[in-house]
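With one protein chain held back, the other chains of the complex are shown just where they sit.
Presenting chain A:
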Amino acid sequence: MLSESSLFLKGVLLGSVFCVLITMLGHIKIDYGKRTHHHERHHLQAPNKEDILKISEDERTELSKSFRVYCIILVKPKDVRLWAAVKETWAKHCDKAEFFSSENVKVFESVNMETNDMWLMMRKAYKYAFDKYRDQYNWFFLAHPTTFAIIENLKYFLLKKNSSQPFYLGHTAKSGDLEYVSVGGGIVLSIESIKRLNSLLSIPEKCPEKGRMVREVSEDKQLAVCLKYAGVFAENAEDSKGKDVFNTKSVGIFIREAMTNHPNQVVEGCCSDMAITFNGLTCNQMYVMMYGVYHLRAFGHVFNDVLVFLPVNGSDND
């Protein structure tokens, strides 16, 4: 009996050591992957200012209205507070925003996906969105409720991009050979991309509902695999200086990290002026961002913008 229990304990020890090793290796691999593959990423830039200014006044108004963005926010019951915050803040700036939940939650209006699996939720949401809204919207933005998005900056970024081309953009990352858009920073699909995705969803060999790996593969990677079959490739969105506009972290984290890594220097500003998303926000931070973005500003700084976006009707925090 004694020898057996000691054997058992030795097994437990080995198992935990193995687990720690794998976790550490996993972390190192991701970091290494980011560094070496940086130059292999596909980059997509914001519009060139010179091109824009040639557009006339009337064309500008027409242009502003030509972007129709449909927002998909995937929520679970545990996200209820964030859900409410998103609904009351940035989601109002989407041309239409709908919440897709794993199950029905009282008082909260949502489209019930009836599944806890994130990849299944994502597939069903895209299918629903395409089936119902393919004629009304030309860009589809998907996010988690931890993300804060500035839809006006998204529309500015899409300025010279034709939605009938297969665009799939956001903050990209690499997993082995696969370049995918991280769901944390938000995923943007043009109508062409979602159309192609939709035709593949019914083909299990290309777009399986269950991943082939033993370990769970995150839904953003699964999406990338699927889209690849349709000839749609991930592109990292950047401003004219190469700064990411879709961010998987919050402003505060960026600042803290930059300062911790370079304690005795003055580092360059962390984030783009035209940033579209930040992730990892708390409910309170969503409201602070609304104030910080749509209200707080310095008097006497004037911009000559090509697009015009009016405030939302019946809203008090923007």
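In this section, contacts are C-beta pairs under 8 Å (C-beta built on N, C-alpha and C of every residue); 3 or more make two chains touch, one makes a residue touch a chain; residues count from 1.
In this section, contacts and distances are computed from a predicted model.
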Among "Acyl-coenzyme A oxidase", "Hemoglobin subunit alpha", "Glycoprotein-N-acetylgalactosamine 3-beta-galactosyltransferase 1" or "Protein YIPF3", the UniProt name of the subunit that does not appear here: "Glycoprotein-N-acetylgalactosamine 3-beta-galactosyltransferase 1"
Residues belonging to chain A that touch the chain removed from view: 3-4, 7-20, 23, 49, 64, 150, 152-153, 155-156, 239-241, 243, 251-252, 255-256, 258-260, 262-275, 280, 282, 284-285, 287-311, 316-318
